[in-house]
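Apart from one protein chain that is not included, each protein chain of the complex appears where it belongs.
On to chain A.
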Amino acid sequence: MAGLGFEETELRLGLPGGGSDAGDAAAARKRGFEETIDLKLKLEQPASAAAACVEKEAEEGEAEAAAASATGGGNMKSRSPSQSSVVTADDAQPDPEKPRAPKAQAVGWPPVRSSRKNILSVQKGGKDDGKSGAGAAAFVKVSMDGAPYLRKVDLRTYGSYQELSKALEKMLSSFTIGSCGGSQQGMQGVNETKLADLLSGSEYVPTYEDKDGDWMLVGDVPWEMFVESCKRLRIMKGSEAVGLAPRAMEKCKNSC
C-alpha cells in the first residue's frame, strides 16, 4: 500500500489530528477532499480491472482497519473486504449477460430505511442535546450552479463520502471532475499543483455550509462530523471555490 501512496487518500474515522497516525494534519484533511470530489462517471468495468480494484480496496481496507484499531475505536465498523470483495471478484460470472457489479456501493442497497442506518454512530456518540441523530434523517438541500432547481438528499442514507459522491454524481452526472483521487483510477497521490489545477478549471466542486454558516470544501472533515455539521450543499464551479481551500484548512487548524 505504501508503494502506491494510498495512505494519503484514505478516509479515517477518527477526529482530525487526534489519534490519527498520519503525521501531517493538513494532509489528513486534504486527502479526504481528494477522495470525495471524484464525480467522474463510474462506467462498468471489465472483470480484470474490477478484480484489480477489488484488490486495492482490500489492501486499503486492511490498512484502514489497522488504523481503526490503532485509534482504539472499539465500535468502528470492521471491514473485511479482503474476504467479501475478493469472493465477489472470484465469482464474477463468465456469462457476459451478467452485469458487472460496480465497485462502489449501490444507492439504497442493502434495502434499509434511513432511520435504521447509522445506529452504530448513535450508540457510539451517545445523546447529543438538541438535534441528535438517533437515526433521524438529515436532509440537506443540494444546489448546483446552473441547475434549474434544488434537490434534497438525506445524508444519513450514506455511510461515507464515496457513497455521497456517487449519489451526487448520479444526480448531476453531466458534470465531471477530472481523474483525481479514487483508488480505481490508480492515482499516484495528489499534490497542491493538481488541486490548484482542478479548482481553477471549469470542473465542479462540492462545497457545504456548516453550522457556523461558513462554506467549506466537502471532504475536509471526517464523515460523521460532516453529517452533523452540514446544513446545505452547493456544487460550485471550481474557479469560484478557489478561495475556500485555504480558509477551510485554516478553520480546521483553529477549531480542531
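A few comments on the model shown:
Please note the rule applied: a residue touches a chain if its C-beta (ideal position, glycine included) is under 8 Å from a C-beta of that chain, and two chains touch if they have at least 3 such contacts; residues count from 1.
The rule is short, and it goes like this: contacts and distances are computed from a predicted model.
Only one chain is not pictured, and the protein name UniProt records for it, out of "F-box domain-containing protein", "Histidine-containing phosphotransfer protein", "Integrator complex subunit 4" or "Potassium voltage-gated channel subfamily D member 3 isoform X2", is "F-box domain-containing protein". By the touch rule set out above, chain A reaches the unshown chain at residues 61, 77-81, 84-85, 87-88, 91, 93, 95, 97-99, 101, 105-117, 119-120, 122-123, 126-127, 129-132, 134-137, 139, 147-149, 151-154, 157, 159, 167, 170-174.
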